[in-house]
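Would you mind keeping the following structure in view while I ask a few things?
The complex is shown incomplete by one protein chain, all other protein chains being positioned as in the whole.
Moving on to chain A:
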Amino acid sequence: MADVLGRWRLERLPSPSRLGAVLVPAASILLALVAGGLIVALAGQNPLAVYGAMLAGALGSRNGLAETLVKTTPLLLTGLGVAVAFRMRLWNIGGEGQFYLGAIVATWIALFGLPDAGGWALVPAMIAAGLLGGALWGLIPGALRAYLGANETIVTLMLNYVAILLADWLVHGPWKDPQAFGFPGTPRFSSAAALPALAPTRVHLGLLFGVTAAAVLWVLFRRTRWGYEIGVMGESDRAARYAGMPTRRTILLVMALSGALCGLAGMSEVAGIGQQLQRNLSPGYGYTAIIVAWVGRLHPGGIVVVAFVLAALLVGGDQIQMSMGLPAAIAPMLQGIVLFFLLGGELLTRYRLVRHPAPSDAAATGAGT
């Protein structure tokens, strides 16, 4: 058995083919739908009806579409945020923590910093606070990496727990709303602190932040010296030194920018949706962001598309759970299958399976690996 597998190897393609870059994800999604359909059928439902209901739920009505855009907002901002760091091969998996820090600092401004300010002053102040909070949470692992060589993957991951528990403590303790009958959460912000809605739906200004950020990042990556430096440093440390690029400073700036975008996502969630800081503010946006960034190939345009598709999957999943009485596990399972196939397909755009010649007689004595 080991010998049979041993004859096949993954070999890196010299350059990913352009056609494959389009066809492979499309085929992946199709295969995922087939595989998911099988399981839905096993659960006793008509797969086509379920998919139809998901599609209708997420995109087929004004409210469904609005809900999808509401979910797109944090996924887009955090996805762009971590993508900035990933471009430089800095593994910021602390999007979740940076999201919470942005939300916490923005909440502080709204409740205690400038509680009586009008909207024109308060909203920009909260935006700045969200950016700063996230940036700070990104700078800590950035500085540890730049000056001490600490592994940013571990530090960003651990800071997630610190930020989440900090938010937990605040909403259970010092910032708890005394009129909420023990329900954990801060008091409501003043109406001046609410992000304006786009059209009479729950969609809020945060979506515009996301789209703007994507456009700015596109220019940054494509058209600026700094974006170029990030690309070179991400690919080759030695080449960056050879070209005299300031590696440390760039690590700090990139981690700050990465965190700031995630912080902005947290700020726009508290200011745009609940107008309060509550427990479980994020169902893991900062982690899903990692998938958004990768499936979007770290390209701002790709990230916009993927954030939207993933949000639609989330909303559609909620819909069929409610309307078709499917087990609660079906929706996240479908999402999981789609991601699984997308990421698996990704491998095939960069590698190919190659069959090696039959092993020699020498290998017959033991397992060939």
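Worth a mention:
One rule holds for everything that comes next: a residue touches a chain if its C-beta (ideal position, glycine included) is under 8 Å from a C-beta of that chain, and two chains touch if they have at least 3 such contacts; residues count from 1.
One rule holds for everything that comes next: contacts and distances are computed from a predicted model.
Chosen from "Lipoprotein", "3-isopropylmalate dehydratase large subunit", "Ribose ABC transport system, ATP-binding protein RbsA" or "PQQ-dependent catabolism-associated beta-propeller protein", the protein name that UniProt gives for the omitted chain reads "Ribose ABC transport system, ATP-binding protein RbsA".
Checked against the hidden chain, the listed residues A:Ala21, A:Leu38, A:Ala215 or A:Ala239 yield one contact partner: A:Ala239. The hidden chain makes contact, of the residues A:Asn46, A:Asn151, A:Thr224 or A:Asn280, with A:Thr224. Interface with the hidden chain, as seen from chain A, comprises residues 14-15, 223-226, 228, 231-232, 235-236, 238-239, 241-244, 359-363, 365-366, 368-369.
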